[in-house]
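Only one protein chain is missing; all other protein chains are in place.
Letters are used for the chains, namely A and B, taken in the order the chains are written, and counting of residues starts over at 1 for each.
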Amino acid sequence: MPEFLTLRVNGEPVQVIAPVHKTLLEVLREDLGLTGTKHGCELGECGTCTVLVDGEPVLSCLVLPVECQGQEILTVEGLAASGRLHPLQQAFAELGAAQCGYCIPGILLTSKALLDASPQPTRDEIREALAGNLCRCTGYTKILEAVELAALRMAGEERAAAGGLGARAAGQGGGR
Amino acid sequence: MMRLPPFRYLAPRSVAEAVRQLADHGPDAMVVAGGTDLYPNMKRRQFEPRVLVGLRGIRELAGIRGSARQGMVLAAGATLTQVSNHPEVLRHYPAVARAADLVSTPQLRNMGTIGGNVCVDTRCNYYNQSYAWRKAIGFCMKKDGDICLVAPGSDRCLAISSSDTAPVLWSLGASVRLVGPKGERVIPISALYQDDGIQYLTKAADEILTEIVLPPVDGLRATYWKLRRRGSFDFPVLGVGVALRMEGEVCREARIVLGAVASQPREAADAGRLLVGERLTPELIDRVAEAAAKPSKPLDNTDLVYHYRKRMTRVYVARALRELAGLPVGEFPLGMTARN
Partner (left out) sequence: MSPKEELAVIGKPLPKVDAWEKVAGDTRFADDLFLPRMAYAKILRSCHPHALIKRIETSRARALPGVYAVITGADFPPVKFGIMPTSQDEEVLCTEKVRFVGDPVAAVAAVDEETAERATELIDVEYEVLPTIMSIEQALAQEKVRIHEYGDGPNIHKAVSLEFGDVEEAFRQAHLVREDVFYFEGNTHLPMEQHAAVARWGPDGKLTLWSSTQTPHYVHRAMAKVLGLPMSHVRVIATPNGGGFGGKSDPFSHEMVVARFAQLTGRPVKCTLTREEVFYCHRGRHPVLMWVKTGVTKTGEILGMHFRSWLDGGAYGSYGVASTYYTGVLQTSTYKVPVYKFEGMRVFTNKPPCGPKRGHGTPQPRYALECHLDKIAADLGLDPVELRRRQLVDEFSMTANHLTITTCGLGECIDKVVEASGWRDKFRKLPPGRGVGFAASAYITGAGLPIYWNKMPHSGVIVKIDRGGGVTVFCGSTDIGQGSDSVLAYVVAEVLGIAPEDIRVVTGDTDLTPVDLGSYSSRVTIMTGNAAKEAAEKLQGLLFDAAAKKLDVPPSALEARARRIFVRDDPDKGMSFPDAAQLAEAAYGTLAAAGSYTPPMRGGKFKGSGVGPTPAYSYSACVVEVAVDPETGEVRPVEIWIAHDVGRAINPLLVEGQVEGSIYMGLGEALMEEQVFRKGLHKIPSMLEYKSPTTLETPEIRTVLVETLDPEGPFGAKESGQGPLLPVIPAIANAVYDAVGVRVDEVPITPEKVLKGLDLRAQGKEPRVGPERVPAARFPEPIRVPLPGEDSTLEAQATIYRRAIHRREGPRS
């Protein structure tokens, strides 16, 4: 039976009418048009569908919207606050961390949760935090570098944090 | 997209209400906590409950309390992340924290509960497959069929107990509190299990596991070793929980419990006895490990070749004991990449 639900997604209240057995993944994509959240298995085995619920990374393929009522759901569409890319998004774009980009929404959100909890993680800490997000394209190298760059910028240690949208900030990549 | 079959979802606010709802719907109902075990199974149609009783909204089932002196209580609804990050658990029951931390991935640990972990379904690679796959190979007795495909002569299902925390909790002598329509009871966790791949829990279907009670530390030292291919995602294909009560250099009490070698955690009691009253010398450790490997009888129904898993039992038990004895253990295997 379809149920009427009120959720908070990306800082806004939204109303949905959906059968209770539809997962959050399905409702986000099919009922709310938020197709930025991807899926690779729907069984909890890949991490692609990761979203944040009250700031914690969870698998949207294994959670029901009824179970998230009253909680803050953040998807990749909500990461760029008021049109400005999150430093993670900026760093991922600049360093070529997104190849096909399919795993990237989930990885960005997991990384955000990490940096919110631990602003200056070591590379091993980043590896552990991202151990639940498979990526078949990148070998993770550029992803790890991008998280590090974002962390640096967010800590204000890198002047380039002021760099805006687009390729203007280009050329700072590849630094190692 | 793999999708869930339809069901009604009930969100009780108290254990009593949940127990009542379970009783009302009888075999049509199941409880769900984090859903990380149940939902994938439902998508593959290993379970098709008409009613789900969701435990997430029950306050009583949240939280971790207690102390090293009195013992600690892990409410069933505590997530694995909460268990593995809890400062007191980390300090006094590091093996529990490690076992919880070695479950699957960070996301799953944020969702999965300790109660669900203790009750996690047994596994078998003839069973953890889609409906169409199982139909193609021929259904087995654990769901929809009547024979066992791993051991066609077997009259029972041999699916594997795959909980990471259960072997450690058992080795520590933890108990669980069960609440059902007839009231509540506290039983040792070792009594929660039985060696049957289908009926692997002794708890009644309408009983809810509300908490896990850890005994006072009182000299207990424990550890957990896990064999799997990768440092995340993977279930244990062998788990070794060891708890020792030491008096100075001498071992007064020892429990070695193996995970993923049978349909329930399996205590290697003979091996444990060899340790009592002894010092943990490398020679003794080797003998104990040899004895512990005896009850390990893996079958060809999970990852890694079964004779390899059997052989690793000895190696992993030895390493777990060496760790507790403060002897060098070499590099930790890949499957053990954990923070704790």
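What we mean here is this: contacts are C-beta pairs under 8 Å (C-beta built on N, C-alpha and C of every residue); 3 or more make two chains touch, one makes a residue touch a chain.
Bear in mind that the values here come from a model prediction, so they are computed numbers and not experimental data.
Residue A:Thr35 is the one among A:Thr6, A:Thr35, A:Gln69 or A:Gln120 that touches the chain missing from this view.
The chain omitted from view is touched by exactly one of B:Asp234, B:Glu267 or B:Glu323, namely B:Asp234.
Residues touching the missing chain, restricted to chain B, are 1-3, 125, 128-130, 132-133, 135-137, 229-235, 303-305, 307-308, 311-312, 315, 330-331, 333-334, 337 (touch as defined at the top).
Where chain A meets the chain that is not shown, the touching residues are 29-30, 33, 35-43, 45-46, 48, 75-77, 79-80, 85, 88-90, 92-96, 98-105, 108, 126-128, 130-142, 144, 165-167, 170-171, 173-174.
Just so we're on the same page, only the chains that are shown with their structure count from here on.
The geometric centre of chain A is 31 Å away from that of chain B, both derived from CA atoms. The touching residues of chain B, counted against chain A in their complex, run 1-9, 11, 35-36, 39-40, 43-44, 54, 56, 81, 104-108, 110-111, 231-233, 337, 339. The touching residues of chain A, counted against chain B in their complex, run 1, 19-23, 26, 39, 41-45, 47, 50, 56-59, 61-64, 66-67, 110, 128-129, 131-133.
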